[in-house]
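Okay, here's the structure, questions in a sec.
Left out: one protein chain. Kept in place: all the others.
Per-chain residue numbering starts at 1, and chain names A, B and C are given in the order in which the chains are listed.
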Amino acid sequence: MNALKFNETKSMDFIAIGRLCIDLNANEINRPMEETMTFTKYVGGSPANITIGMARMGMKAGFIGKVANDQMGRFIVDYLQKNQIDTSNVVTDQTGALTGLAFTEIKSPTDCSILMYRENAADLKLAPSEVLEEYVAQSKVVLISGTALAQSPSREAVFLTLDYARKHGAIIVFDIDYRPYTWTSREETAVYYNLAAEKCDVIIGTREEFDMMERFEGNVTNDGATAGKWFDYQAQIVVIKHGKDGSIAYTKDGESHKGAIFPAKVIKTFGAGDSYAAGFLYGLMQGWEISESMAFGGAAASIVISSHSCSDAMPTVDQVKTYIDRCNNGEIVSS
Amino acid sequence: MNALKFNETKSMDFIAIGRLCIDLNANEINRPMEETMTFTKYVGGSPANITIGMARMGMKAGFIGKVANDQMGRFIVDYLQKNQIDTSNVVTDQTGALTGLAFTEIKSPTDCSILMYRENAADLKLAPSEVLEEYVAQSKVVLISGTALAQSPSREAVFLTLDYARKHGAIIVFDIDYRPYTWTSREETAVYYNLAAEKCDVIIGTREEFDMMERFEGNVTNDGATAGKWFDYQAQIVVIKHGKDGSIAYTKDGESHKGAIFPAKVIKTFGAGDSYAAGFLYGLMQGWEISESMAFGGAAASIVISSHSCSDAMPTVDQVKTYIDRCNNGEIVSS
Amino acid sequence: MNALKFNETKSMDFIAIGRLCIDLNANEINRPMEETMTFTKYVGGSPANITIGMARMGMKAGFIGKVANDQMGRFIVDYLQKNQIDTSNVVTDQTGALTGLAFTEIKSPTDCSILMYRENAADLKLAPSEVLEEYVAQSKVVLISGTALAQSPSREAVFLTLDYARKHGAIIVFDIDYRPYTWTSREETAVYYNLAAEKCDVIIGTREEFDMMERFEGNVTNDGATAGKWFDYQAQIVVIKHGKDGSIAYTKDGESHKGAIFPAKVIKTFGAGDSYAAGFLYGLMQGWEISESMAFGGAAASIVISSHSCSDAMPTVDQVKTYIDRCNNGEIVSS
Partner (left out) sequence: MNALKFNETKSMDFIAIGRLCIDLNANEINRPMEETMTFTKYVGGSPANITIGMARMGMKAGFIGKVANDQMGRFIVDYLQKNQIDTSNVVTDQTGALTGLAFTEIKSPTDCSILMYRENAADLKLAPSEVLEEYVAQSKVVLISGTALAQSPSREAVFLTLDYARKHGAIIVFDIDYRPYTWTSREETAVYYNLAAEKCDVIIGTREEFDMMERFEGNVTNDGATAGKWFDYQAQIVVIKHGKDGSIAYTKDGESHKGAIFPAKVIKTFGAGDSYAAGFLYGLMQGWEISESMAFGGAAASIVISSHSCSDAMPTVDQVKTYIDRCNNGEIVSS
């Protein structure tokens, strides 16, 4: 059991707000992108991936976002719908904005990078007036993604969504998801990330992301102090990720929890955090213990990093359970 | 007595953050501006006016802001210093920004308008990194002006100042001061005004300004409900101004207070709100009752609207007291 | 007599295209602007001044330009009309653009500077589609001002006006009028100034302005070579101004002419070039010799620099003639 109280009278399990984009993943991998000749198209963007993950695990999921009025935008909406994700609050841009692109370069399993196209991106054009209060009102969990704070009017749409979510008693999850592009400065990022984090029940980020948020403070790099600060606001769980050293979840009762890590035949590191978040939140929504939920997220992450894509590789509950069993049986070992 | 507790160990009484600009007031008045041939130059901007008002009343005052690196910018800093206002956190822009201008048109005492020049304005270039934490830390009162929220990076500088002010125990005053220019939309304004107001002890605005902030809510135009909302956050006093019908101050203890109004030989309406705020805050800092403070503000406002300028007409304590006495004696009646 | 052939069948003498703005001239002079308290408002902008000068000298004049939809814009149109200048191709902006401002600082007769407000200036919003071909067609002379090339869409409006003027046989005058603000780079300026100059019959500029135009060439600072280059295109007269050392006019027949200089009780140097241009062009249109026209321009310039304003001080023909007589009689000597 964990301390989060989900409002079981609500009709939807999970809604995310933020980035919907396209990943163009190199087909010829283990080489620089200059030498890659073909790319495969997938739906991408951290909150999109998490939502797809939740849907794959059987959660009733929806999305608040904006897509370009072009072939890429239509592909995204189609893909979400095919994954049983409600798109009634996914708006189509009418100003000529473009779908954000991420070309992935996989030089080796540990040397991956991304070439981003984020100029005039449709997802950042989502306006406060396009967020439907009744849509937010019906969901048990609302996840906001930090990159949606990077520009106006999407930034204001997120703050309004936070207000709606608090007003209607949703559990609010903040996936920090800091990407330097599209932000003007680290100071700007820190200001808005802190304003948003004050209003959230669950905050998930890497140590580096929390450091960035604390740039106006004296400390820190001290996980306990970092988490403690947010318990003075609304937070009940703060998860601080330390890459392959694993994650620690702090809870308002003063406890901390470490999640199990699972082996993987790693192809690339992209998508690890998104599948982790989906698995972890799924566990919490089942009422599982924190550490059990973390382990479920960890196994989901290992599945995704063993695959070519992020969104398309999101596992079902059975797949995660089988993966855990096989790891426990020694059938899967790290590459 | 009022409920605000000012930290008497701090060395400064009052600091404001926000707009520093130039008023160019028509010398030939009671006509359209097309027929005005000469203009007189004054320091302007709502928070600048309030700060000058506080200094005239003997308060130890300072300012956090940014001025253009030109003759107008230097004039502003000179004028503040001549009025005993500390300018050690007034920064000079180095990017070619301009001083905001306000040309006033006075067709009649009740028909006044402003022609604004706010493109590339230096005051909105104030960056978070330019706000000195130790400067904020030393002041009993910190006033933030809503127009400083209109654009980045000034917007972020205000939110950071709010954090510093809370951390160091200042009484925070929010002068809503909504001016449509420089804002992208009313939705954008409402989002940031609400985020700021959550963190303030005293909130002062017109009924129309509070309506704008409530545009995502069902109600309202109900002063009591408007004020009540903010008492759930940090607010202790909420002042709602109804133009010439006077103001009502709501307090956290459930009381409401109406301020006295004083007659005036009105030349123009500009500056009424700024001198009111200075007088009211002065009274609160003396430990006066709310209604007594409101009356003091009301008399200060009547003095300023009887004069040609805003900043330059800000009265001393003696001038306000004398004005009140003369009104009470029937020596001053409305024009 | 000069070589220019004006088409006498056309109904208007002179049309200019370009900047219409407001000068705010310091009333208290011989001091830094920080100490100036009042300003007087005049119509300004180089092509506006020249057009006013032409109208004062009795020429039938008109203007192609754009003004802000505010009190300043209306004042400009009123003032032009009061000076008998046709404003039927002066368009009013509908996008919220502002009237350009020039605050003058007169520290001494030889130490003058200008503080410019040119952000979002209405005059630079003139679009090609707003230039009326039939309006251009009816004028003997069309003057284009270099500052109108500084930004789109005004830049394209000027090039289209050049096409119309050539097509309909106007004498085209290029007043280089280079002002660094609003241009992105000197390279950008040079490219467009050269493209425009290729199509003009009369080119007037300072030595520094011609140097800027020649920045991609090896030479020069050689007046003869500078002028010669343009005779390979359309130019018939090239005037190169050397400040108080006077001007030299080169003509296509290989001749050069030096203009007489007249004494003045100088108040400020602003407006000298504009009144010179008006007087010079007036002379040419009378069929006077080049040097006689230059002298007439020189006397007009001396009148303006002895006055507080630029536009408002533009002299009539009688005033210029009287001034020349008084100089010749020794009644006016330099201050």
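As a convention for this text, contacts are C-beta pairs under 8 Å (C-beta built on N, C-alpha and C of every residue); 3 or more make two chains touch, one makes a residue touch a chain.
Note that this is a predicted model, so its numbers are computed, not measured.
Undergrad: Missing chain touches which shown chains?
TA: The undisplayed chain, in the complete complex, is in contact with A, C.
Undergrad: Return the single residue from C:Ser129, C:Thr221, C:Gln286 or C:Ser334 that touches the missing chain.
TA: C:Ser129
Undergrad: Check the options C:Thr9, C:Ser185 or C:Asn329 and report the residue that touches the missing chain.
TA: C:Ser185
Undergrad: Identify the residue among A:Pro32, A:Gly58 or A:Gly246 that touches the chain left out of the display.
TA: Per the contact definition at the top, the residue touching the missing chain is A:Pro32.
Undergrad: To test your reading of the contact rule: which positions on chain A touch the chain that is missing from view?
TA: 24, 27, 32-34, 36-41, 70-72, 74-75, 78, 98, 101, 103, 105, 115, 117, 119-120
Undergrad: Spell out, residue by residue, where the missing chain touches chain C.
TA: The list for chain C reads 127-129, 133, 152-153, 156, 159-160, 163, 184-185, 187-188, 191-192, 194-195, 216.
By definition in this document, only the chains that are shown with their structure count from here on.
Undergrad: Specify the contact topology among the chains shown, as one of line, ring, star, complete or other.
TA: Chain contacts: open path, no cycle.
Undergrad: Tell me whether chain A and chain B, two copies of the same sequence, contact each other through the same residue numbers or different ones, using over half shared as the line for same.
TA: same
Undergrad: Would you kindly give the rotation angle relating chain A to chain C, two copies of one sequence, based on a CA superposition and rounded to a multiple of 5 degrees?
TA: 180
Undergrad: Go ahead and note the Å separation of the Cα centroids belonging to chain A and chain B.
TA: 42
Undergrad: Could you list which residues of chain B touch at least two other chains?
TA: none
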